[in-house]
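Please find one structure pasted underneath; my questions will follow.
Missing here: one protein chain of the complex. Every other protein chain is in place.
Presenting chain A:
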Amino acid sequence: MAASVKLHLQFGGGAELLFDKIKKREIELPALKKYFPDCQHDKWNIRDLLVWIKDNLLRERPELFLQGDSVRPGILVLINDADWELYGELDYELQDNDTIMFISTLHGG
């Protein structure tokens, strides 16, 4: 049975406004099967994390953070300071102590 996963979550560029204006959070995900009993895989991935965030952290206006089962356009997801596209995006399997950042792009000047 896979154990729980500790993560550093960070929000920036305005994305934190959807999360009580808190930019940095330490979270601990329970064992995946505990949270999603019907889940077909064993390890948390980013797709699962987004659902967990929606259930547990996202208080208001989910459409400003999510679109379908992914993040909305204009939010960059970074896994340990690298673009999530380099790691398989939604399918990336989370490791203990990973830093996952959600950065909204800025447009002001």
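By definition in this document, a contact is a pair of C-beta atoms (placed from the backbone, for glycine too) under 8 Å apart; a residue touches a chain by one contact, two chains touch by 3 or more; residues count from 1.
Assume contacts and distances are computed from a predicted model.
The chain that is not shown carries the UniProt protein name "Adenylyltransferase and sulfurtransferase MOCS3 homolog", picked from "Hsp70 protein that interacts with Zuo1p", "cysteine desulfurase", "Origin recognition complex subunit" or "Adenylyltransferase and sulfurtransferase MOCS3 homolog".
Those residues of chain A that touch the chain absent from the view are 12-14, 23, 60, 63-64, 72-76, 78, 81-83, 85-86, 101, 103-109.
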